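Complex shown without one protein chain; remaining protein chains in place.
Labels run A, B and C following the written order; every chain starts at residue 1.
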Amino acid sequence: MPSKIVRDSIHGSIKIPDWCIRIVDSPQFQRLRRIKQLGFASLVYPGANHTRFEHSLGVMHIVLNLAGRMDCSERERREYIVAALIHDIAHAPFSHSSENLLRKYLRFRHENIVPVVKGSEIEDVLKDEGLRLNKIAKIIEGHNIVSGDIDADRMDYLVRDSHYTGVAYGVFDLMRLIERIKFRGVEPIIDGRALKAAESLLISRYMMFPIVYNHHVCRIAKKMYEKALERCVEDRLIEPKDLLKMDDYDIVHFLRGAGGYPEEIMNRLDNRKLFKRAIYVSRSRIHVEKIDAKRAEAELAEDAGVDEKTVIVDVQEEDEAKELRALVEIDGELRKLEEVSPLVRSLKEAEKELMMIGVYTVEEQVEKVAKAAVRFFDIRETIQKRLDEVLPIW
Amino acid sequence: MPSKIVRDSIHGSIKIPDWCIRIVDSPQFQRLRRIKQLGFASLVYPGANHTRFEHSLGVMHIVLNLAGRMDCSERERREYIVAALIHDIAHAPFSHSSENLLRKYLRFRHENIVPVVKGSEIEDVLKDEGLRLNKIAKIIEGHNIVSGDIDADRMDYLVRDSHYTGVAYGVFDLMRLIERIKFRGVEPIIDGRALKAAESLLISRYMMFPIVYNHHVCRIAKKMYEKALERCVEDRLIEPKDLLKMDDYDIVHFLRGAGGYPEEIMNRLDNRKLFKRAIYVSRSRIHVEKIDAKRAEAELAEDAGVDEKTVIVDVQEEDEAKELRALVEIDGELRKLEEVSPLVRSLKEAEKELMMIGVYTVEEQVEKVAKAAVRFFDIRETIQKRLDEVLPIW
Amino acid sequence: MPSKIVRDSIHGSIKIPDWCIRIVDSPQFQRLRRIKQLGFASLVYPGANHTRFEHSLGVMHIVLNLAGRMDCSERERREYIVAALIHDIAHAPFSHSSENLLRKYLRFRHENIVPVVKGSEIEDVLKDEGLRLNKIAKIIEGHNIVSGDIDADRMDYLVRDSHYTGVAYGVFDLMRLIERIKFRGVEPIIDGRALKAAESLLISRYMMFPIVYNHHVCRIAKKMYEKALERCVEDRLIEPKDLLKMDDYDIVHFLRGAGGYPEEIMNRLDNRKLFKRAIYVSRSRIHVEKIDAKRAEAELAEDAGVDEKTVIVDVQEEDEAKELRALVEIDGELRKLEEVSPLVRSLKEAEKELMMIGVYTVEEQVEKVAKAAVRFFDIRETIQKRLDEVLPIW
Partner (left out) sequence: MPSKIVRDSIHGSIKIPDWCIRIVDSPQFQRLRRIKQLGFASLVYPGANHTRFEHSLGVMHIVLNLAGRMDCSERERREYIVAALIHDIAHAPFSHSSENLLRKYLRFRHENIVPVVKGSEIEDVLKDEGLRLNKIAKIIEGHNIVSGDIDADRMDYLVRDSHYTGVAYGVFDLMRLIERIKFRGVEPIIDGRALKAAESLLISRYMMFPIVYNHHVCRIAKKMYEKALERCVEDRLIEPKDLLKMDDYDIVHFLRGAGGYPEEIMNRLDNRKLFKRAIYVSRSRIHVEKIDAKRAEAELAEDAGVDEKTVIVDVQEEDEAKELRALVEIDGELRKLEEVSPLVRSLKEAEKELMMIGVYTVEEQVEKVAKAAVRFFDIRETIQKRLDEVLPIW
């Protein structure tokens, strides 16, 4: 079987090596065609309909490009390439939108690809090619080139999400960065001459978070979907583990026919009749230690005298605190990126400011719920005002 | 209600006038978010997941820009703008992929928006704003600015489809063209100084057809879907008119659960196990006068000794022969574009070469069916070879 | 000496192989930094200040990319690369603007690089590297990959000129085309699957000619410069062969201080007080067989009663009729591009219409000279009007 070339808006052409084609052709991988990369972001950015499928090819493309420089066996090199290709294969419908649920009920994270690959055609291919699933799984869970600070995953999604949303901020100096990554064994090292390019990737990420990934409307839609789905799980209408086999079409259809609250929420999502913000403040200014969102929703609803189902408390979490472990080589010495770059340090600080707490409800109840939320989080009127400033308003 | 700004990958920002927002917010228009602009093209170009929603906003954006120069009443101007906005509101799931069916059973074309608007919230808005549905419908069916040779519809979709497929050919000099269109009353006239820009739009179209719109894999998927759907109609599983209320999610779910042949085809589409080409030749070289695809499928299948359901005959039709009616003003005189531009004339000729006849079947039967097709269409071996040359091979 | 990477607006990064660096560093090659790629085009497109230097690197970049596929010795491969790099080394100031003069007085064409290389540092490098100057010279004069229809020179300049002028038409599918060129020995063959990409390059060229290269203001400035320079040669103020050592700075300074007519013209160029068109008609409609521009200027001036120095007759020449010799491989057979593509054939025809005859003069005399020109070229009033239509008006 000859290699295949796929046209890609970001990288121009992506060449799929012959031995990867069977993986791409497997139903498990084809399913990614029907899982939107950014979940409900298309409700804000109508162009954001791109899928995990093209993103996965993109990450493979970057790693394929880098792998030639790795100092390792050909088998290992291929394991890195497969890791890149299937790193998102365990995503549930609407990508991150289903993730909290899987985490809560199954303690499952999408980086855990083993259950999806086991018994699938992909496993057959791995066997035929003499590649180790365990090794691949380990790369996906923690190797710097697939999942670090300056990794192929980020390199692809920042530029790609920027392209499809029409937001300029995801552009960074991808080509220069790729050119300047070297390897010690299989560990990526950024050449000092690409320091600015590495900074530019982190800046992109800093900009894309409030503007796209955590845009309040995206958060609201995601949380509505999550709440509807959770209700279905509680009512035994669906098994969490089934999500791993479903695509966006399945879950939309399921919710449209689920009756009651979940169906109502799905109708709202279809017709873009979304909840609105009651409050939206930077987490850094709230003095409550740990927040149990579910309990908060109940208390808030009671205080406001409204139905609990119409209140959502959204506590944004910092990206699982990856320490900034990317390494830079300067004058032959290895240094941590954040040690070398004052800008990177300050971005890390500034990012904290961007994590928000939002309380959302149906339009008619906004005022009532806002008041209850101010009480619940003990927000002083003046602070509420001041905090609004750092709003990632669009 | 203030105007709204939507971020768009093509035009940067699109401003939705306040009085249009209710139309955009209606369920009928929101449904366009869930209808892919290019049907199954994402099976070839993984980025082609964009929808009729953003395209419709784009066309409105262009007409809004042009409408200021029209010499007409404010009411009429708004009717043009609404026409642009809702010109695709009567598209069925997967856009053009469902169209033949509607045409066959209902003699319905998607330009016929009246049945979809009647009784909907959009009709209410039109009444409130004092705009005439009939007038709008007429604009959509035939006015040069929404549906001509050099119209806002094409201007938007060529650039947009190019952006999302990653194919360079859709780029043309949009800005210059828009700048140089003037109006006599409400009729668009191309300023002679934009002659090259107008040519560039028609060249784009000429290039995009074989590369994207009529790419053989897109045709195959479309025809498979059509055949599956037709079977459902014949078996009374679905009413053709219901398609106008459905979105891509509905129809995919419907077919996945339809049982038998339609379900099997849907599985093939999901997993990209598509039919293959048995033959694929330029129509201009086939001497059969008129081809009844359905009868041809039956005869071919019989001759090849295979199941009729596994054979598809695809006769590409030239775009409903719009005469090239765009007008150009040169030295104060109006001339037809094709009169003034030898390039445009030759494109018109060259386009005929691009219309193909394809016969598709499951992989295992390709050879058998190919032979039967050669007999059926009376293709000489040598011609078949020669014809292959003009293949829009990708 | 390690290889060097140069940042390029078109190709991103250009890697200069170590053994080429001495050529790039030679004064002969550095001189190209100071020769504008498009001569006086910046008077129309203010961004068009790019130089032969970056274009030359760009062409080398493309050939370097292609050369790996050539079936030849390493020495030969390097000769192709050097040929690409220095193919424009014999350009005189303002590129093509000085060329007619060199042709007239020295029968010299810029493809003739030998006299410039002989005795220069570049010759030393060639000797040290064991490369043959004669072979390189021959490649530049006629090899399909450096100077054919679908050659690296065109591939670079169309995209580059488009980027710097801001004119969209030079964009074509560069990446696809490069990917799909193969070689039989050292002869480039276009893979049939890149037929559309090859067509797109020729379309670009067709569009760029009237809009940029032959824009009437570019022609006027070029012709003014030519006439001023010719006067200097006649008056023995300058030796034609000296032009090959000069750059734009030298010649501008020379003309600014040349006194009399040449200085006056240079002032006009500096201050953009250009001649205007008296007539401008398509060559295809003029019935005069062969036109001696110089004699025509004299006769026209006399008839109009004006100074001969203020009249310019500009007869645009078709690009030295390269037959369309690019080869395409389809089903293993080689075919001429124009045989396979009806569009290419029609472009060839349409291009003839674009060659114009212009008569230019100072603003005050336009009317007088126009009348004389109508008489001289025997243009019927009505035809003059009709002919104006195909004006490549901007």
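We adopt the following convention: contacts are C-beta pairs under 8 Å (C-beta built on N, C-alpha and C of every residue); 3 or more make two chains touch, one makes a residue touch a chain.
Computed from a predicted model, the values in this text were never measured in an experiment.
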**Request:** Out of C:Thr165, C:Ser282 or C:Thr310, point to the residue that touches the absent chain in the complete complex.
**Result:** C:Thr165
**Fill in**
The listed residue (A:Tyr80, A:Tyr169 or A:Phe275) that touches the chain absent from the view is A:Tyr169
**Message:** Among B:Gly12, B:Pro115 or B:Gly305, which one touches the chain that has been omitted from the display?
**Reply:** B:Gly12
**Which of A:Arg22, A:His96 or A:Arg193 contacts the chain that the document leaves out** = A:Arg193
**Asked** Can you list where subunit B touches the absent chain?
**Response** 5, 12-13, 175-176, 179
**Fill in**
Where subunit C meets the left-out chain, the residues are 6-10, 12, 25, 27, 30-31, 33-34, 42-47, 49-51, 53-54, 57, 163-167, 248-250, 252-253, 256, 270-272
**Complete:** Those residues of subunit A that touch the unshown chain are 167-169, 171-173, 176, 192-193, 195-196, 199-200, 203, 206-207, 210-211, 330-331, 335, 340, 342-343, 346-347, 349-350, 353, 385, 388-394
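Rule of thumb we're sticking to: only the chains that are shown with their structure count from here on.
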**Fill in**
Comparing each chain's Cα average against the average over all protein Cα atoms, the nearest is chain B
**Message:** Just the number, please: Cα centre separation of subunit B and subunit C in whole Å.
**Reply:** 41
**Asked** What is the distance in Å between the mean C-alpha positions of subunit A and subunit C?
**Response** 51
**Request:** Would you pick out the residues of subunit B that each touch at least 2 other chains?
**Result:** 167
